[in-house]
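Below is the structure I would like to discuss, written out as structure tokens.
All protein chains but one are shown at their positions in the complex.
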Amino acid sequence: MAKITLEGMGKSYAPDPDSDPAWALRRLDFEFEDGGAYALLGPSGCGKTTLLNIISGLLDPTAGQVLFDGQDMAGRGPDQRNIAQVFQFPVIYDTMTVRQNLAFPLKNRGVPAAEIEARVAEIAEMTELTGMLDRRASGLTADGKQKISLGRGLVRDDVNVIMFDEPLTVIDPHLKWQLRSKLKELHRRIRRTMIYVTHDQTEALTFADKVVLMKDGEVVQIGTPVDLFERPEHTFVGHFIGSPGMNLLSCGVGNGRAIVGGAEVAVANGEAAANTGGRLELGVRPEFVRFAETGIPVRVSRVMDAGRYRIVETLTEGGEILKLLIDNETGIPSEATHVSFDPANARIYSDGWLAGGSRAA
Amino acid sequence: MKKRGLIPLVYILFLMLPIYWLLNMSFKTTNEILGGLTLWPQTFTIENYVAIFSDATWYMGYVNSLLYVSINTVLSVAVALPAAYAFSRYRFLGDKHVFFWLLTNRMAPAAVFALPFFQLYSAVGLFDTHIAVALAHTLFNIPLAVWILEGFMSGVPKELDETAYIDGHSFWSFFIRIFMPTIAAGIGVAMFFCFMFSWVELLLAKTLTSVEAKPIAAVMTRTASTSGYELGLLAAAGVLTIVPGAFVIYFVRNYIAKGFALGRV
Partner (left out) sequence: MRKTVNQRAWLFVLPVIVLVAFNALLPLMTVVNYSVQETFGNNEFFWAGLTWFEQVIGSERFHDSLIRQMIFTFTILAIEIPLGVVIALAMPRKGFWVSVCLVLMALPLLIPWNVVGAMWNIFALPEIGLMGWGLNALGFDYNYTRQPGAAWFTLILMDVWHWTSLVVLLAYAGLVSIPDAYYQAAKIDGASSWAIFRYIQLPKMKRVLTIAVLLRFMDSFNIYTEPVVLTGGGPGNSTTLLSIDLVKIALGQFDLGPAAAMSLIYFVIILLLSWVFYSLMMRNEED
């Protein structure tokens, strides 16, 4: 188990990485704490797999360092960093039984047979593979095979970190949640550092204690799932997290409030926003918007039924779309009405970044 | 890693020795070849090549061969692809038996087919056409292509197909844009082998043609005259026969070396 530190770390595939766009991964300073559950979340091509491979040692960084417990890992391959990795598709030894698969990493390290027996039994119980130990590994379903992959990572006790590269890609949809909860449970039980790469926000938000949200090779925000949901630091975060994503309305600022469609609306960072230039937008999640007597004037344009709740699309006077997420009991006004929200849930963004935030323009 | 490179090197040297010898012979007169051992041609001559290039029968032979071999290769691989996919992904009545039956068509000596094919293709009016030879060769090339392609397709997990459908692809969009690139190595190998086996096949090609579609292999047997083989000419023809094949393997080399890149899907 180890603390993993990334210092000024960046990666470029270009031979002469001078300009910014050439960097697949821009400079990053971050620390993965020992025993934490982290998710690297982002759309395809954002660099999350590159980051994972640099941590595991399959790729070398172009700049900066990767440290395990303070030790520089430069020049050390994956086998020297004591990591385990679960890949996008099940990687198992087809000709061996499940038991032999799990025992393999230990056998290669010369662990005595009795100890191997015990460890394998323990891991099999943890991953619910006990009944299948003596079956040929190739005969299992996809989720079974991924469990074997996972088991091979768990069976060694000198593992610093377990990496997951979109491991649920080939799993049947109705089994995904099962495997996800299993992973979360396992993490709580064995407390080893786990880094989980995915483009699916549900997977990331349910698994991780801390989420690293990435876009175009850059880390946009790091925080707990709640942080990312309630206090997005960039409009991208607001848009990517949550379904539907955060509402964005162009606004002005005055008197420490946002001005939308002529109406003054109180927000959480009104003061900070007053001093910034750039293109201003008001961000508020559909979950926090309510119909009201006063506030921003809107007109209801569409209602979509999502089962347990409804998504109502309204249009502001400026022609922008504002969505509300309301339960099935609340009534929906048919004529023009207003919407309002708690100022604590609304923020002003300047050129995409949270006004007054750590990376404000 | 340096040590490892020695093995292919030695092997290639072993392969090149008789080929150098062939080249050697092609620049000699038949008399010199039979006269004694010379590592270089004593009387260097290009008359063998000249004879080939200046005689229409000779170079038409190449053209004819190229024509029917190309038709055959494209046809064989094209019909083999969907069939191999079916064998790889589905179970249906008689599937194992049909699969094995295909291979049985390669188990008989070509001589057995000569007379029946002559009768068959004459009966359908296809004697002495490129189509006839191209079709006749599908007998042993299609099974080969199906077997090779199926082997590579079985290495691709079915989950790939399912993921593609979830992403909204139609069957053909999935097959052409996602599936075929992942079995690129198999397609490359299948195409090369079909080309190769059709290119060198002599008996059936000779039997089914006379003038219009006479292949190079048949023309070469003209070199066996009453005075024995015209070795120099034969050697030159042999050298020239290697050239198109070398192009084909060069063309498919990227497919063969590309391999499987599931991670990038």
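Lettered A and B in written order, each chain numbered from 1.
Throughout what follows, contacts are C-beta pairs under 8 Å (C-beta built on N, C-alpha and C of every residue); 3 or more make two chains touch, one makes a residue touch a chain.
Treat the numbers as computed from the prediction; the structure is a model and nothing was measured.
Considering the full assembly, B:I142 is the residue among B:I52, B:I71, B:I142 or B:C194 that touches the omitted chain.
Contacts to the hidden chain, counted on subunit A, fall at residues 58, 77-79, 83-85, 87-89, 91, 93-96, 104-105, 108-109, 136, 138-139, 149, 152. The omitted chain makes contact with subunit B at the following residues, 4-8, 11-12, 14-19, 21-22, 25, 33-37, 39, 75, 79-80, 82-83, 85-93, 95, 98, 100, 102-113, 115-117, 119-120, 135-136, 138-139, 142-144, 146-148, 150-152, 154-155, 157-158, 183, 185-186, 188-189, 192-193, 196, 199-200, 202, 216-217, 220-221, 229, 231, 234-235, 237-238, 241-242, 245-246, 249-250, 253, 256-263.
Simple rule for what comes next: only the chains that are shown with their structure count from here on.
Within the complex formed with subunit B, the subunit A residues making contact are 87-89, 142, 169-170.
By the touch criterion given at the top, residues 157, 159, 163, 262-263 of subunit B touch subunit A in their complex.
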